[in-house]
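Heads up, this is only part of the complex; the chains shown haven't been moved.
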């Protein structure tokens, strides 16, 4: 049995659900999951569908060609088809904080994540021992003002040579370049340590402390050119009080950051996230 | 345009999604919502679908007859079809607590609930003024050991004469009879003031206090013959500490009870709840 995941969006129009399900049936596919959403404000239709085919006769490439020339053309679909067999490849960019790293690698080790991690990249050497202890290749790519462009070239080369599908900035602490963003649109996941859009930019816990909020948060989102303004994948919060110092907020925030980032990784790797007009549709 | 909601469940089997969507299309229906779930443990397929038809030519009764003799028979479906036009009728059973009552009636008044409340029934007169202030008929049906059966007969007569679709026990504080449960299976919603299955039965806040829990909860569920053991619709919790007295737990719990019960009412009234084998599938 071969399983595919289909993601589509298009202008909302009649008969689209029936047409797609019919197409699968007439190609001997058995739909095992279907979910859909209509954005009434923008009149956009979204659908996620999982379908099983007999491995002996099914060809993913032929199927894609057929789908493209028929349904995709008829309904002017924006579409993606993934084979369940192929695990997405994720590059992990880190700096000096280890809490997200431990959380991700712990889950990776236990088989909770359906993905591969071909390498970990950092601008510092501090966390190399952790990468080593999990037996994952570690690349040290320092970033300074003068070497920024070289570093970027090295990053791109690594990403390409490892066929990376998406990048996770696990508290990477560096602004990634437009070139990288353009090459990996809605494929670079960041964790920001505030409930966006509150406290954009640097030192959000300090700002939260100063404002005297009773709730702190963390937000995972896709990186876009505007700082901390990309499509939000997942957010969570924790209650705090006047008794919490900035250091306490940072400690409590770490727990949010690691869970929120790992959840976003899982959603993305399982092809459950669609992006349209800087917002996400999440079929969970 | 006439909109229907279809709820089905059956043994999981190939091609069911395509067959149902195809049926709708071939009857000139346009599917505007579809969601499905497969219980892999029990091998049961569940689906909720909303479909629009041209009011000029669509007949709900003819459609039901056709559906029943074709798809329903072919796949051995357990099915229900509701017209979106017809708001369900809800009877509200109360006793002396007013917090759930105010919450429900406030929402009802503001148009948040898609249902009708033909009457409120209570075994006490205390809350009649509230019913009056919202202009909803109030029936006083006292329940004592000796009059229990008469009271039940009066309840049944009221429910039938008002064509009641479902009953909400908004802290009614009385055990309802088997006769009532049999006549309204999975149609009597109760709010229990604990996170079930913890603290079944009377005085759960007292038990929670005694056990020293750090979290209290509330659970809305359908009434079945076994006490507090029916299918759970919605639950929520709140954090508490050693500083909370039993009175504090009761006060904090009231906020949970009213929100959880109102959410359950909305889900049921919008036909988003399916029950199978004492568990719910909730398409939200």
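The chains carry the letters A and B, assigned in the order they are written, with residues numbered from 1 in each.
Please note the rule applied: a residue touches a chain if its C-beta (ideal position, glycine included) is under 8 Å from a C-beta of that chain, and two chains touch if they have at least 3 such contacts.
The model shown is predicted, which means the values in this text are computed figures rather than measured ones.
Student: List the number of copies present in the full complex, noting that all chains share one sequence and 2 are shown.
Tutor: Taking the entire complex into account, the copy number is 4.
Rule of thumb we're sticking to: only the chains that are shown with their structure count from here on.
Student: Using CA atoms for the superposition, what rotation angle relates chain A to chain B, in steps of 5 degrees?
Tutor: 180
Student: Any idea how many Å lie between the Cα centroids of chain A and chain B?
Tutor: Centres of chain A and chain B (C-alpha means) sit 37 Å apart.
Student: Over in the complex, which chain A residues touch chain B? Could you list them?
Tutor: Those in contact with chain B are residues 14-15, 17-19, 21-22, 24-25, 30-36, 38, 239.
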